[in-house]
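A single protein chain has been omitted from the complex, and every remaining protein chain is retained in its original position.
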Amino acid sequence: MSKKKIFNDPVYGFISVPYGILFQLIEHPIFQRLRRIKQLSLTHYVYPGALHTRFHHALGALHLMRQAIRTLQEKGVDISDEEAEAVQIAILLHDVGHGPFSHTLEHTLINVTHEELSTWFMEQLNEEFEGALSMAISIFQNQYHKHFLHQLVSGQLDMDRMDYLTRDSFFTGVYEGVIGYDRIIKMLSVKDDELVVEEKGIYSIEKFLIARRLMYWQVYLHKTVLSAEQMLVRTLQRAKTLARAGEAVEASKSLHYFLHFDLEGEDLLKERHTLLQHFASLDDFDVVAALKAWQHSEDEILSYLATSLINRRLFKLVFQKEAPTALQLAALQKELQEKFAYIEDADKYFLIKGKETNRTYSTAKEEIKILLKNEEVQPLSKISDYEIQNRIVAKNFLCYPKKVT
Amino acid sequence: MSKKKIFNDPVYGFISVPYGILFQLIEHPIFQRLRRIKQLSLTHYVYPGALHTRFHHALGALHLMRQAIRTLQEKGVDISDEEAEAVQIAILLHDVGHGPFSHTLEHTLINVTHEELSTWFMEQLNEEFEGALSMAISIFQNQYHKHFLHQLVSGQLDMDRMDYLTRDSFFTGVYEGVIGYDRIIKMLSVKDDELVVEEKGIYSIEKFLIARRLMYWQVYLHKTVLSAEQMLVRTLQRAKTLARAGEAVEASKSLHYFLHFDLEGEDLLKERHTLLQHFASLDDFDVVAALKAWQHSEDEILSYLATSLINRRLFKLVFQKEAPTALQLAALQKELQEKFAYIEDADKYFLIKGKETNRTYSTAKEEIKILLKNEEVQPLSKISDYEIQNRIVAKNFLCYPKKVT
Amino acid sequence: MSKKKIFNDPVYGFISVPYGILFQLIEHPIFQRLRRIKQLSLTHYVYPGALHTRFHHALGALHLMRQAIRTLQEKGVDISDEEAEAVQIAILLHDVGHGPFSHTLEHTLINVTHEELSTWFMEQLNEEFEGALSMAISIFQNQYHKHFLHQLVSGQLDMDRMDYLTRDSFFTGVYEGVIGYDRIIKMLSVKDDELVVEEKGIYSIEKFLIARRLMYWQVYLHKTVLSAEQMLVRTLQRAKTLARAGEAVEASKSLHYFLHFDLEGEDLLKERHTLLQHFASLDDFDVVAALKAWQHSEDEILSYLATSLINRRLFKLVFQKEAPTALQLAALQKELQEKFAYIEDADKYFLIKGKETNRTYSTAKEEIKILLKNEEVQPLSKISDYEIQNRIVAKNFLCYPKKVT
Partner (left out) sequence: MSKKKIFNDPVYGFISVPYGILFQLIEHPIFQRLRRIKQLSLTHYVYPGALHTRFHHALGALHLMRQAIRTLQEKGVDISDEEAEAVQIAILLHDVGHGPFSHTLEHTLINVTHEELSTWFMEQLNEEFEGALSMAISIFQNQYHKHFLHQLVSGQLDMDRMDYLTRDSFFTGVYEGVIGYDRIIKMLSVKDDELVVEEKGIYSIEKFLIARRLMYWQVYLHKTVLSAEQMLVRTLQRAKTLARAGEAVEASKSLHYFLHFDLEGEDLLKERHTLLQHFASLDDFDVVAALKAWQHSEDEILSYLATSLINRRLFKLVFQKEAPTALQLAALQKELQEKFAYIEDADKYFLIKGKETNRTYSTAKEEIKILLKNEEVQPLSKISDYEIQNRIVAKNFLCYPKKVT
């Protein structure tokens, strides 16, 4: 008689979590903090339903992991109870190192990847739980001898992607991004320590790849979303510049710490303990509260950006095939200097150029492997009669205040 | 104050139809007959929910047509009230010429296409309704001067496809086949008398193409579905052979007519009136009732096929890249002759070979046209960075009773 | 490593059935026959999506039973593997005794209940499977010592109801009839050999009762559905009358058998073997094929009724509180006699009166039992602050051809 905690989830109906270490981790403040970090940053400025959090995503990925394990075990794949728990812990905590606004601010606040920070948090929790997370960490870092367990956490068909594509399409209302996660999971198997998909699941995989591509261009790289996120990055950069220059910039204690943070490499690692403590209390709310305060900042650049963001007065963003020419940039700079004559350096902060890339599927990275009916394993690109796209699709963009042509 | 008849539809919620000629056509016995013709023939032998009918599909396509017209009119496309009604009549009746088991028996019972038969029925109804269907017929036959109206009925993005893909994926439960019909319709426009899709709908179009492809291999050409349908064709062929040879074959009056029918060309056309009368009273029920009776036929081939179909003892079907070799066929024939030693010609009826093809999208036929932001129109294949697949995917198959290797 | 057969189901996504006796029973002609019996008779005349069959319903109820067993076992309820299989067999076959058009013709073709016929079929299968169904039959007949197993098959909260309410609301598109079957199942428990619901599931139970009530009036007893079903009953009654009077009535062999059948009591039981054989080959298709033929019958009553049904020209049906008065009936009879002056006895067949009753919940029958947090068990009517309705709601109706006031 195993008691379980049940969470309601509009996406999967019910999510059951066994009481024990998994539930204790969920209850932990470090994990509860994920309730205050939106999965999709400012995407809700375009898709108002996209307010779901990293907390919910982590629970969802755990749910799918439990299904995947059951499927694999039923097919005779050897997964011990200890391994099953470890891989569940790994997926539950895989995003615990995300900070405010997830990917958007990932390298703006501090130059450490969220995977690295996740590892640090897991190690800290491992101490607290007296070693109970060791195998999970080993799986997460791909050091465990059963490689396929790592692939379930991080790979072409991991439970992270299965959940985020499903969840993001659900909450944005972009139903065309829906994938057949349940069918894909039912088709998973393991061959020679490698996660594979049974041949009859091949159309579901193609569908998965095309749905992912659609989500990229329609949601993740939507031009208005991109504009808002670029503005947010610029705002935080400005705040950091001011803070480090000794100007007063309103911020919560932890945000204050990161605005002034300037360590790199070895020095940063030495500071790790304190850094992690501050990071653990930092979330979307610190940043939004700061933005609201910065509307009244004396710094014109900071207040312009903050006010625009809070009231959703977003910059125009234009995609173009080629990188902008010097001529194009000069013209825009001139216009910005005229429009914002009263602000020094306006063009530096208000004219944003960049490049976004996406490819449906790459044969360069680890490929999706298909298990043929004759028990042979082949990479997807060899099997599918759908021409797997290898070409990188890149789009340059320019982003600046509206009414500046 | 326009009164409307409301139909409940699990797919779209509610379908509203204005009282008037559209409603009268729905009430007509010729249209009501579609209630007795399943949309997907024997697909329900694999997907038990796929019992929806041509009646329901026609209502659904009408529903989407009404949305498409409203969208186009709101964008300023000139569609008069009369044209709007005509194109609705055309889509409502586009499949009225389907016979029992839709496509499966299309050329087995009589060598006339269902489009031809639809036209004949429309002409008959036009007489009855004193010319009220003339414009609809003209649109249906692509003779009306506004070409885009025909494209809404029959074209790359017609309301027929929009509904059948949506409906078939709904009732089979293959949710990966779901398309974004509402988004696609919202993106439709007309430029130079041609139906076009606004540029920002391009990912929905790609998604639509891939979903269609998935439905082909996962549903329409599913090997077990194909097997059942091939068996059905063979059964009817046998019954016709027997009937024409003067053997007694149990059948309803109208089915009897078609089992003995052997006119072609001019002779067939002369018989058109009587033919249509019998066709109007023929549906799935005649065929299934016959199959049930034929289980007890004295003809061993007919009774074996009928019994197998009724009890869902289906032949094995194997896809293979190359066409079967003479050697392969000879071996199978030998085995069949041994197994069915007591039945003359068993191998002729029980060994079925064939070939199925599908292509995601062809640039040879009329292409999907994209309306760029600069008002230019380009074919999809020029615009999409997804490599539109031109290659025909063909699969040969062999189909025969189980336990004959 | 247990292999399973997977069915696609638009309602639950996937239904898994273990290979073994359950799968063998599904493959059996007696069960496959349920593919040809619609769950909801002529309801599709009002709700065009309602074409689902007893086959699909039985699979769905099996699916829910598997969930219920897993839930109960996880809560520590003692259910052996053998019992688990037996209760699954019982639910799979609970409706196998249904004939054409399910409840509509239940007592018209033959005066034996479908439960009785289900038992006879189970007994026949038990012989064929050498006793493997004995425990299932014992559970089905409520003779097994663990009473709660029978309640899962047939009781206030059995898996039959859970599935049919869910499935019927799905395919009709009456989403307001949706119940929280998954939540209710998660709340099930067993106390003192009785199926109970945990206290926190009480609102789901109330919701379940009200949804059921809504389905009754909006679907099962919808006046147009009722009209079509009443007409069908009258048609078969007329055909029987003619057949027994020695008139020629077109019918398949098995339908012919039942049209002439007139045994009762002991005599009927003696005939049981032959009767069952004919019943096993009788389904919706025999009746519809007959209706189509009867359109051309020389008997005016039969042909009028059959033609009306096939072309969906349905009688008007009016509900009224009180039973119709003699005066009201006399007036209608007179009108009918005038309108159908050329048909003898028209009023006898064309004027239908009857009464339908429904009650949300009755405290007279076995009540739903609630398991309080203090482990006490109480009947729902004692616990719910929603006033459980005990009153029978009865509606009288009159049904007759349109345009007769």
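Each chain gets a letter, A, B and C, in the order it is written, and its residues are counted from 1.
As a convention for this text, contacts are C-beta pairs under 8 Å (C-beta built on N, C-alpha and C of every residue); 3 or more make two chains touch, one makes a residue touch a chain.
Values in this document were obtained by computation on a predicted structure and should not be read as measured data.
Q: Which of these touches the unseen chain: A:Asn111, A:Ser252 or A:Asn358?
A: Selected residue, touching the omitted chain: A:Ser252.
Q: Of A:Leu59, A:Leu92, A:Leu157 or A:Leu242, which one is in contact with the hidden chain?
A: A:Leu59
Q: Consider the whole complex, including the chain that is not shown, and state which of A:Lys4, A:Arg36 or A:Lys316 touches that chain.
A: Counting the whole complex, the residue in contact with the absent chain is A:Arg36.
Q: For a quick check of understanding: of C:Val77, C:Ala132 or C:Leu214, which residue touches the chain that isn't displayed?
A: That would be C:Leu214, which touches the missing chain.
Q: Would you indicate which residue among C:His63, C:His94, C:Arg183 or C:Lys292 is in contact with the undisplayed chain?
A: Final answer for the missing-chain contact: C:Arg183.
Q: By the contact criterion defined above, which parts of chain B meet the unshown chain? Give residue numbers in ascending order.
A: 1-2, 4, 6, 13-14, 74-76, 182-183, 186
Q: May I ask you to list the residues on chain A that touch the chain which is not drawn?
A: 7-11, 13, 27, 29, 32, 35-36, 44, 46-49, 51-53, 55-56, 59, 170-174, 252-253, 281, 285-286, 288-289, 292-293, 296, 310-312
Q: Extract the touching residues of chain C with respect to the undisplayed chain.
A: That gives, for chain C, the contact residues 175-176, 178-180, 183, 203-204, 206-207, 210-211, 213-214, 217-218, 360, 385-387, 389, 391, 393.
Following the convention adopted for this analysis, only the chains that are shown with their structure count from here on.
Q: Take the average of all CA coordinates in chain A, do the same for chain C, and state the distance between these two points in whole angstrom.
A: Centre-to-centre distance between chain A and chain C: 51 Å.
Q: Where the centres are mean C-alpha positions, what is the separation of chain A from chain B, in Å?
A: Chain centres of chain A and chain B, defined by C-alpha means, are spaced 44 Å apart.
Q: Taking the mean of the C-alpha atoms as each chain's centre, how many Å separate chain B from chain C?
A: Here the centre of chain C sits 32 Å away from the centre of chain B.
Q: Return the residues of chain A touching two or more other chains; collapse runs of consecutive numbers into ranges.
A: 183
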